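Below you'll find the structure I mean.
One protein chain omitted, others in place.
As written, the chain order gives the labels A, B and C, with residue 1 at the start of each chain.
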Amino acid sequence: MLEVFVFSTLNGLVTGLLLFMLASGLTLIFSMMGVLNFAHASFYMLGAYFAYSISLKLGFWAGLLIAPLLVGAFGALVERYALRRVHAHGHVAELVFTFGLAFLVEEAVQFFWGADTKNYQSPDLLNFPLFTLFGQEFSAYRGFMITISVGIFLALYYMLTRSRIGIIIQAAITHPHTVANLGHNVPLIFMAVFGVGTALAGVAGVIAGPVLTTFPGMAVVLGSIVFVIVVIGGLGSLGGAFVASLMIGLLQSYAIASNLGMPDLLNWLGLEFSRDHPLNDLWTLTLPQIAPVLPFLLLVLVLIFRPTGLAGKREE
Amino acid sequence: MKRLHRSITFSITLKSLLAGLVLSLFSSISAQEPVRIAFIDPLSGTFASIGTSGLKQLQYAADELFNSKGGILGGRMIEIVPLDNKQSPTDTQIQFRRAVSEGLRIIFQGNSSAVANTLNSTISRHNRRNPGQEILQINYSAVDPILTNEQCSFWHFRFDAHAVMKLNVLTDYIAMNPEIKKVYIIGQDYSFGQVVSDTSIELLREKRPDIEIVGNEFHPIGQVKDFTPYVTKIVSSDADAVITGNFGADMVSLARSIIDSGLDIPIYTFYAAYDGITATLGADGIDKIYLVHNDAGNPLPSEERLAYTKNFKRLNPNNDMTQFRITNALQMLVQAMEASQSTDPFDIALALEDMRFTNMSGEELWMRGEDHQIIQPLHISVHTDQNIVVDADNSGFGLYRDFSVLGDETVVDHSCRMRRPRR
Amino acid sequence: MSILSMHNVSKSFGKTEIIRGVNLDIQAGERHAIIGPNGAGKSTLFHLISGKYQLSSGRITFRDQEIQNRPPYEIARLGLARSFQVTNIFPRLSVFENVRCGMLWQQGLGYSFRHLLGRQTELNARAMHLLAEINLAERADFPAGELAYAQQRALELGVAIASGADLIMLDEPVAGMSLSEAEAAVSLIRKITEGKTLVMVEHDMNIVFDIADRISVLVYGEIIASDSPQAIRANPKVQEAYLGEVAMTGVGGNNA
Partner (left out) sequence: MGKFAAWAGYLVVLLGLPQLFDSVLAITIFNQMAIAIVFALSYNMLLGQGGMLSFGHAVYFGLGGFMAVHALVMIEFETVYFSITLIPLVGGLIGLIAAVFVGSFSTHKAGTVFAMISLGIGELMAASSLIFVSFFGGEAGVSADRTFGPPFFGIEFFQDVEIYYLSAGWVFVATAFMYLFTQTPAGRMANAVRDNPERAEFIGYSARRVRFISFCTSGFFAGVAGGLFALNYEFITEENLNAVTSGRVLLMAYIGGLGYFIGPIIGAVVLTLMNSLLSNYTELWMLYLGMMFVLTVLFLPRGFAGFIMMHQTAWLRGKLSSLFLPYLITGMPAIIFGGSILAAIEMLHHEGEPFGFLFINLDSGNTLHWLALTAFAAASYYACRRSLGQLNAAWEEANRVGDPTEGGPG
């Protein structure tokens, strides 16, 4: 039991931190521009595919460096030439645009790379077990994923709270007009933030691609979960997003590890149903079976009872 | 960039246009009118590569075996009409009606049991309501047992072994391995996953009562980001083997996670080869991935079969001959047409019933008349790079045959009570 | 007889107390202006009365009914209408629709989906009549968001009074207008609030003294005086706190 617990915690951490890399960019973009970027996970997917193509020619490490830059540049272009244009028509139009972009990116990825899964491999350098616990290996690559995620979190935190740019960004979040009046180029800051946010998603894609499989559906699988995190954490709150990411990662991991389900509940209540009961599907439901959709349940509950999320102040 | 069926279609459409023109001028040549066969499978979207690959194999079989040799029924060509259903039951309906609209009477379809099921019931309804314009369903790949059991239909013929038959062979194979004491079953939460789970448990209990089922897990289809938490459970259960019916990305991710965790146990699968999966698993999957299927992989059983496969590869360098049963199905279909000298679905169906056929690999096939289920030898192959003559995904890796059973041994009972139309 | 009374009304945002125990009675039929320096809490007071904000403590009664902390739509249904400092109309609806929407509830149409608006001839006639009163009749079919600023302000007034409420609260109705526009607006206000109770926040002292029967002075969340215009002008406390500086800025010195 202990081994399951320990490994579930580790797995939850890896997933949670990965989710946070996506969520941090999304939150940053949201707090700056008020745009919930539906296509955020698409940039994550692009990161994986770019890195895959680069890794074929130049190896994994080159991909880790170049792919996020490409993704970030693409993100900045999208902001400059498309999002800014749609911005005039309001938030709904922006949300719809990013929705369309997500759709388009998925199709484009299939066009350029095909619909098959891609053989994107982790580097040989990290192909060894970091440690073995209770007979299960924890690969060095997963350790590397944790390191990168934590590193990015710290760098982001430092940048936002200590550096001059961070202070301008923080000010621009709360008082965009004042910042503009102070002579800062707010549109440029927006473009840069969008670029950085999408580049972060790109990094996540680069390091997640080899582990979580690089295929055209990878954005869809992750996309709405990241949305859920940002909303649960509280729109615009980086700390909230961090907590929510880990929470979702651990929740899913523990839910899968547990073998609890309705049968246990019914046993405990002393109830029994035959297999022909019309609600048999419900009585035999188990936690692992529904683990991947638990975040959506959480999302709906949070929005009903605390629409601002865990740490958020802004509602819209 | 790699899917090419348009060119085929287009040239065919031109050809048929021309043929139509000629036809209207000289109606006496109507004997040379092509035999048109609809192919309804995903040709765009997520599952396009699988459907397109099937289309190429069918087209190749038609061209190579019949059209290049003067056609069938005294000189008529076979024309394959591809219709894209995006693997959606709704779009399948639309394409079915298009087929009806264009006077196509024979439909090849394989991907997704959900699609096959809805197509089956649609065709039953259609044939009941439109006597004289019946449609025939040639199912080359959907393995839901229900199609030749409770929902069996006179108008449906299956050319693949259904899930229970495959599991029967797979559990035989597992039962032969005395080292396996604990088995973990994991699968996608839908009908096929459930069949795999229920049937494996039942059959293993019968064949090896000492084997313990240490896990029986379902996960939502296509929703799991990371399989590591599931693998943690597999590890802690001390399983000696894993059985899974997963396909696509869920299959790759699961296998990857199992291998990454350092777990060195066999994984018994149905769909863990080709379409990028073999290449993605690569060296990690060697001697770990086992696959039950009806296609005699490496070494290829006959010279004729080898030449046939190599020629396909030459024409379609980016595709593999993944479903040899398509060739079986077309050959048997043509044999039925020749035998009945008719292209009418009713006549073809009667001729197909209880047909026995020796295929290119030298295997004996029998289309059981009671439920329209093909009975054929089944094989279990292992993922490896040793002795691979025909590889998968151009990766150097492929499937090597490890265990085979003859058709007779794969037979399982059926519960089909077929309603036969009278003429 | 007082139509609206506030008893010890307080409002805090976090630790900052914006309104500190306001007591105020508005008499039925009077034109009451609330003045005070920027940040005194005038708009906050409006928001408390109309239900946009919740009170921290105190009581507000409208026609002897307690209305504090009730949702805005319930307060509006009792017959209390208000306008906003920043134009707050329905930009994509036509000018006519804006005014007609303002009338619907009091017409008893509520959330009905059995009545067709096109068939409500009397309602439509009244809406057109009101548009004529606020000089927007020929703009009736125009999207409200595309009107010129002064016209939007007029429409803002129109939406507020459309319900036929007895108590009308106007928040800086002439803010941002040119001199001539403001004059037209003042006569419009006079005309359309005939026979009703008016509570108004305004910076422009000329207008305040022109329209109001009574003036209350709000400074740092407290009412320091509430009296007739003459008495207010003479009140040394008011002069000290507020009036002196503004008197010099004159008519155009309102800040939006």
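Things worth noting here:
Everything below uses one rule, namely that a residue touches a chain if its C-beta (ideal position, glycine included) is under 8 Å from a C-beta of that chain, and two chains touch if they have at least 3 such contacts.
Note that the coordinates shown come from a computational prediction; the quantities given were computed from them, not determined experimentally.
Considering the whole complex, the hidden chain is in touch with A, B, C.
In the complete complex, the residue from A:58, A:125 or A:282 that touches the missing chain is A:282. The residue from C:14, C:118, C:195 or C:236 that touches the chain not shown here is C:118. Only one of A:108, A:171 or A:250 touches the chain withheld from this view, namely A:108. One of B:90, B:358 or B:415 touches the chain omitted from the figure, and that residue is B:90. Of C:76, C:95, C:170 or C:186, it is C:76 that touches the chain left out of the display. On the side of chain B, touch with the chain left out of the figure occurs at residues 1-7, 10-11, 14, 43-45, 48, 52, 83-84, 86, 88-91, 93-94, 97-98, 100-102, 112-114, 117-118, 121-122, 125, 129, 144, 189-191, 220-221, 223.
Interface residues of chain C facing the missing partner chain: 50-52, 71-73, 76-77, 81-82, 84, 88-93, 97, 100-102, 104-106, 109-118, 146, 159, 162-163. In the full complex, chain A contacts the hidden chain through residues 36, 82, 85-86, 89, 91-93, 95-97, 99-101, 103-104, 106-108, 110-111, 224, 227-228, 231, 235, 278-282, 285, 289-290, 292-293, 296-297, 299-300, 303-304, 307, 315-316.
FYI, only the chains that are shown with their structure count from here on.
Where touching is counted per the definition, chain A and chain C have no chain in common. When every chain is represented by the mean of its C-alpha atoms, the one lying closest to the mean of all protein C-alpha atoms is A.
The busiest chain interface, judged by C-beta pairs in contact, is A-B. When chain centres are defined as mean Cα coordinates, B lies farthest from chain C. If you average the Cα atoms of chain A and of chain C, the two centres end up 48 Å apart.
One inter-chain figure worth recording: chain A and chain B are separated by 37 Å, centre to centre, where each centre is the mean of the chain's CA atoms. With centres taken as mean Cα positions, chain C sits 75 Å from chain B. In chain C, no residue touches at least two other chains. Within chain B, contacts with two or more other chains are made by no residue at all.
Listing the residues of chain A that touch chain B in their complex gives 3-4, 7-8, 11-12, 14-15, 110-112, 114-119, 121, 129, 132, 134-137, 139, 141, 211-213, 215-218, 221-222, 225, 252-253, 256-257, 286, 288-293. For chain B in complex with chain A, the residues that touch the partner chain are 1-3, 45-49, 189, 217-220, 222-226, 228-233, 235-236, 248-249, 252-253, 256, 260-263, 275-277, 279-280, 282, 395.
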